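Please see the structure below; I have some questions.
One protein chain omitted, others in place.
Letters A, B and C mark the chains in the order given here, with residues in each chain numbered from 1 onward.
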Amino acid sequence: MNVRRILPVAVVGVLALVAVEPAAAQSSINDELITDLNTTLLYAAIPIAIIVEAILIYAVVKFKNNDDPKPTRENRRLEITWTITTAVVLLFVGLASYQVLAVEEVGTPIDSEDRIEPAVSEDLEGAVGPYEDETNAVEVEVEAYTYAWESHYDEGAVTARNEIRIPANRPVYLHIYSSFWLHMLHVPELGLKQSAFVGEYNTIKTEAYETGSYQFYCTQYCGAGHSQMNGEFIVMEPEAYDEWLSEQRAQE
Amino acid sequence: MSIETDDGRGHGHDSEHHLPAVEDWPKGFGEASWWPFISALGGSGFYIGAALYVLGQGQSPIVSPVAGGAVFVLSTFVFLTGLYGWLYHAFIVDFWEGEAADFGFPLKLTMLLFLATEVATFGAGFIYYFFIRAGSWSDLPPIVADGEVLSTLVIANTLVLIASSVTIHYAHHALLNGDRTRFVRLLGATLGLGLVFLAGQVYEYYEFIVHLGFSLTDGAYGTAFYGLTGLHGLHVSLGAVLLSILFIRALYGHYSAEKHVSVSTVSMYWHFVDIVWVFLVVVLYVGAIV
Amino acid sequence: MSDRIFDRETMLDLSVNFIPLGILLFFVLLFLVLAPFPGDPLIVLVQMSLVIIPGIALLMLTYYSGNAIEGSRDDEQAEPGYSEADAEVARSAGEE
Partner (left out) sequence: MAALVGAVFLAALGFVARVNGWWGRLPFVDRTRVATDGGHAHEPGSGLAHKPSGITRWLTTVDHKDIGILYGMYGVIAFLWGGVSVMIMRFELFTAAETYISPEMYNALLTSHGITMLFLFGTPIIAAFSNYFVPLLIDADDMAFPRINAIAFWLLPPAALLIWAGFFTIPLDIAISPAQTSWTMYTPLSVEQSNPGVDLMLLGLHLTGVSATMGAINFIATIFTERGDDVTWANLDIFSWTILTQSGLILFAFPLLGSALIMLLLDRNFATTFFAVEGGGPILWQHLFWFFGHPEVYILVLPMMGLVSWILPKFAGRKLFGFKFVVYSTLAIGVLSFGVWAHHMFGSGMDPRIRASFMATSLAIAIPSAVKTFNWITTLWNGKVRLTAPMLFCIGFVANFVIGGITGVFLASVPVNLILHETYYVVGHFHYIVMGMIAFAGFGAIYYWFPIVTGRMYNRKLAKGHFWLSMIGVNITFFAMLLAGYFGMPRRYATYSDFNPELAPLTEITFLHQVMTAGAVIIAVGTILWLLNVVWSWKKGGKVTDPDPWNTKEYGLHGREFAWFEQQLAATDGGETESESAVATDGGADGESVATDGGSEQA
């Protein structure tokens, strides 16, 4: 009975997960790295889950009302074998994750000598600027409050509400902060996530590969308006972005 | 609070199965006692009182502002009644007939476990202090900037508390050596020193708040200072209550070289409070101005 | 032989805890060898302590619990949690 139920669930699960994987080109470097890692882990996890569940079900079915039970005998070799096997799988998970984490788009950009001052409008700590040689880098400030998002460009010269625009194929630094309560920016399709704290900047970095629009959410529970706190994350052609920015600047 | 004072059993010597509460009220029911329910009622009354206090604050209080205080006082009475009945039946009613040192290990272990929870309780406060000390260590109140926070009073008070740890240690020793007079005297001295310490703390608060204008809401350091010293002060006060119970029982002739579990556990508690204070002085007073 | 802390049997029992310790050790080495981050001794210290302190705590607890369990081991005694009397009644029946 168990088999009939669990196997289809597992198969549907695998198919669904494969369907979720964006088969086409990745939308950003973050997404590319994380999705690859996630897929790799799924390739290990799904078979392991299915095999262990199958062994469990097999054991239950096979030894149900078994006429010839055998008393338990300790088998330390078996114990140690599966402990080490588990450990090896987890080492592999850790190693793969650490390598991805070491990429500063996925980890966090860390301040160092060869970076320029971040271009931010608030007098707060924590922002990290681009490298000196990243001359085409773009810096955007993302401000969260109850219950909306504002994006600031050019050190606050241009502001947009509930939308964040970045150019494709250029390094982008998002300086995230909150002016009221705690929030969290989450753009699942670009693999971006960062808490917005009051009184400090947190910088994350990305480089988008594809133009397009994506939904972004607040994923830090923040009270009654939490479910309305989402908006549009727009990746534009670099030229279109520059054009938009100068238009906006002219209007201000 | 009273964890260290429960023996909870120990009067059923005539039966192989230990009935926990044979002497308790209602008498005659070996596994029934009103004291836990009454103590719990009093204990939760503190929380209800605090809740009513909160509801009594603000622009448009939901309940009368005195309700919280009233419930609190009432709960204290109920709680102490529960504790007294419990202690009385558990320990005192037939102190000399009870089994000696039978529960020494469980009670000492329990005190040790209780002190472990205290490490966690104090830990949260100290973690806050380390956070601000390592983080935005600015906007300091003048008394820190001038170094006034580490006054002669604090140093004297620290010495008083350390001395009280020494006296309780030797009091216990005297008891073990059968020197009751010395035991009672040193116990009294410990209690006295504890009270002097508390008075010193109250005086320090008075000086800080009234004369130097440094209060609980005085920035991050004010919060840490009053939070930690206040928490410690509560512990010393509880210790003083425990010492008073010991002292009164000692005056009534309780305790001997064989029966001294309460003395050991209270002594453990007192030493712990002392150690926390020394750490606190090093970190919070000295650590703030270096 | 006699100066070993535990006998071989016990060491094998304890291996279930040594393997996570091995993992922690692996990561300590990994962090030391593969450190693509700008140097900051304080952060590295915190990073290492966060792995090493739980490791030491685990080692100590494993040592003391191993001691307690082995110290009280007695081949005659009943199985954990089982009623000795009943197990004896049943032992003859169950073993075949």
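What we mean here is this: a contact is a pair of C-beta atoms (placed from the backbone, for glycine too) under 8 Å apart; a residue touches a chain by one contact, two chains touch by 3 or more.
A quick note: this is a predicted structure, and the numbers were derived from the prediction, not measured.
Undergrad: For the chain that does not appear here, which of the shown chains does it touch in the whole complex?
TA: A, B, C
Undergrad: Out of A:Val120, A:Val140, A:Val158 or A:Cys218, which touches the unshown chain?
TA: For the chain that is not drawn, the touching residue is A:Cys218.
Undergrad: Could you list which residues of chain C touch the chain missing from the display?
TA: 13-14, 16-17, 19-21, 23-24, 27, 31, 35, 37, 43-44, 46-48, 50-51, 53-54, 57-58, 61-62, 65-66, 68-74, 77-87, 89-91, 93-94
Undergrad: Since one chain isn't shown, list which residues of chain A touch it in the complete complex.
TA: Listed in rising order, the touching residues are 2, 5-6, 9, 13, 16-17, 20, 30, 33-34, 37-38, 41, 45, 48-49, 52-53, 55-57, 59-60, 63-67, 69-72, 74-76, 78-79, 82-83, 86-87, 90-91, 93-94, 96-98, 100-102, 106-108, 110, 126, 181-182, 184, 186, 188-189, 191-195, 197-199, 202, 213-215, 217-228, 230, 232.
Undergrad: So which bits of chain B touch the chain we can't see?
TA: Its contact residues with the unshown chain are 3, 6-9, 15-21, 26, 28-37, 39-41, 43-44, 47-48, 50-52, 54-55, 57, 60, 62-63, 67, 71, 86, 90, 105-106, 109-110, 113-114, 116-125, 127-128, 131-132, 135-136, 139, 216-217, 219-220, 222-223, 227.
To be clear about the criterion, only the chains that are shown with their structure count from here on.
Undergrad: Mind naming the chain pair that shares the most C-beta pairs in contact?
TA: A-C
Undergrad: With chain centres taken as the means of their Cα atoms, state the distance from chain A to chain C in Å.
TA: Centre-to-centre distance between chain A and chain C: 35 Å.
Undergrad: Among the residues of chain B, pick out those that touch two or more other chains and give their numbers.
TA: If we look for residues of chain B contacting two or more partner chains, we find none.
Undergrad: List, in ascending order, every residue of chain A touching at least 2 other chains.
TA: none
Undergrad: What does chain A use to touch chain C in their complex?
TA: That would be residues 71, 76, 79-80, 83-84, 87, 90-91, 94-95, 98-99, 102, 107, 110-113 of chain A.
Undergrad: Quick one: in the complex, what on chain C touches chain A?
TA: Checking each residue of chain C against chain A gives 12-13, 15-16, 19-20, 22-23, 26-27, 30, 34, 36-38, 40, 94-95.
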